[in-house]
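As you look at this complex, bear in mind that one protein chain is not there, while each of the others sits in place.
Each chain gets a letter, A, B and C, in the order it is written, and its residues are counted from 1.
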Amino acid sequence: MITDTISFRVRYNEVDRMGYVHHGNYAAYFEMGRTELMRKHGLNYKEMEDNGVILPLSEFYVKYYSPALYDDNLSLETILTSYSGVRLNFEYILKNQHGDLIAEGKTPLVFVNNTSRKPMRPPKELIEKISSYF
Amino acid sequence: MITDTISFRVRYNEVDRMGYVHHGNYAAYFEMGRTELMRKHGLNYKEMEDNGVILPLSEFYVKYYSPALYDDNLSLETILTSYSGVRLNFEYILKNQHGDLIAEGKTPLVFVNNTSRKPMRPPKELIEKISSYF
Amino acid sequence: MITDTISFRVRYNEVDRMGYVHHGNYAAYFEMGRTELMRKHGLNYKEMEDNGVILPLSEFYVKYYSPALYDDNLSLETILTSYSGVRLNFEYILKNQHGDLIAEGKTPLVFVNNTSRKPMRPPKELIEKISSYF
Partner (left out) sequence: MITDTISFRVRYNEVDRMGYVHHGNYAAYFEMGRTELMRKHGLNYKEMEDNGVILPLSEFYVKYYSPALYDDNLSLETILTSYSGVRLNFEYILKNQHGDLIAEGKTPLVFVNNTSRKPMRPPKELIEKISSYF
C-alpha cells in the first residue's frame, strides 16, 4: 500500500450555484492526488505518457458526505491499494480544514499502449517500484 | 420508470491530451440528461432550485467502456429508475454516433432544503408527476 | 465575411456561486461557434487537426455586458471577420433568450504545424473556401 497526502484550496470556478464544489471537479482533485503520489515515489506520470503509456480510468466512484466550499483548504489522501497485471487501484479520502469528511473515491486505472490503444503490462521500472511497497 | 434521450457534440475543451473526453466531464453530460428529462416531464430544475430546493448528488459512479472523442455526436439515455422518500435514482447510458457504448453511470440525488441544508421531502407537485410514471 | 449562429443552453456546472456563467466558460462557447461555422462551410476542424494543422489562439478578448444564467437559452453569432497569411480573426456576439446582449468577443487564431509547432500557411483547400467569401 502506498499513500500520499496533498492539500490545496478550492478555486472559485470550481463552485456551483449551490455554493458547493461541483461534483464533477472531484475528478481533477483525485487526478492531482495520483500524480503527486507517483512523483513522490519516483514515477513521473508525464514522462510515462510521453513514452507511449497512457493510464485511463475504467471506473470512477465518489461518495459525497459533506459539501466542499469556496476557499476551503482541502486535504486529500490518495492510496494505491493494489495493482495486478494491467491495473492500478486507487482510493481517496478528502477532508476539509475542520477535519470533516467531504468525500471518498475509488478509481481503477488501466495501462494502455498509446499507439495500439490496447491494454498492456506496465513499464518494468514502474512494476519494480510499486512491488517494493506491497 | 422515466427515460429520455438527448444528443450533443463533444466540445474541444472537454478532451484531454490522450484525445479522450476527460473522465470528469461525464458529470456535466449526465447533469444535462437529468435536466432535460425533468423538463420534458413538466419539471423545471432551475425553478425548483429558485424555490429553495436543491438536489445534490450523494454518489457518482461511471463505468467507462470506450473513449469519447472530440466532435463525436453522443447520445445519452437518462433513466429515472426509482424514487423514495428524499431520494431520486438516475442511471445513464452514453453511446457515440456509431452505436458504441461509451459509458454507463448511476447517480442517486437527495432533496435538500437550501436554507437549512437538510434533506427534505420533495415538493408535492414533483412527487405527483413522478408517481404517475411508477 | 462569414457568419453563423448557434444556440445552446447554459449547463449547471458552468455557473458559479454568484449565479453567473463563470467568465472562463465563454472560451468553450466561442470555440463551439467557430467549429460550427467551419462545419457549415465544409471545413471540419477535427479533420484539419488530425491532418497535422492546429489552430491555437494568439489572443482572447471578451467584454461582459450582462450575466448569463443557468438554463438560459443563449444565441451565439460567430463572425469570421478577416484572414491573412497565417491568421484567422473571429468575433462573437452572445445574447440570451430575451435578446439581451451578454458578451462580445474577439479571438485571433494562428495556423500552426502540429509537428514543428511553427506558424504555417493554412491548407490550400481552406484558403480557397474562405477566399470565396471575401
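Keep this in mind: contacts are C-beta pairs under 8 Å (C-beta built on N, C-alpha and C of every residue); 3 or more make two chains touch, one makes a residue touch a chain.
The shown structure was predicted, so the numbers you read here are calculated from the model rather than taken from an experiment.
Engineer: Return the single residue from C:Tyr20, C:Tyr70, C:Tyr92 or C:Phe111 that touches the missing chain.
Structural biologist: Looking across C:Tyr20, C:Tyr70, C:Tyr92 or C:Phe111, the contact with the absent chain belongs to C:Tyr20.
Engineer: With the missing chain put back, one of C:Ile6, C:Ile54 or C:Val86 would touch it. Which one?
Structural biologist: C:Ile54
Engineer: Please output the residues of chain C touching the missing chain, sorted low to high.
Structural biologist: On the side of chain C, residues 17-18, 20, 22-28, 31, 49, 54, 56-64, 67, 114 touch the unshown chain.
Engineer: Counting contacts across the full complex, list the positions on chain A that touch the omitted chain.
Structural biologist: 9, 11-13, 27-28, 31-32, 35, 44-46, 49, 70-71
Engineer: At which residues does chain B meet the chain that is not included here?
Structural biologist: Considering the whole complex, chain B reaches the absent chain at 12-13, 15-17, 19, 22, 24, 70.
The rule we apply is simple: only the chains that are shown with their structure count from here on.
Engineer: Taking each chain's centre as the mean of its C-alpha atoms, which one lies nearest the mean of all protein C-alpha atoms here?
Structural biologist: Chain closest to the assembly's C-alpha mean: B.
Engineer: Using CA atom averages as chain centres, what separation in Å is found between chain A and chain B?
Structural biologist: Spacing between the chain centres: roughly 24 Å.
Engineer: Roughly how many whole angstrom separate the Cα centroids of chain B and chain C?
Structural biologist: Roughly 27 Å, centre to centre.
Engineer: Residue numbers in chain C touching 2 or more other chains?
Structural biologist: Within chain C, the residues that touch at least two other chains are 12-13, 70.
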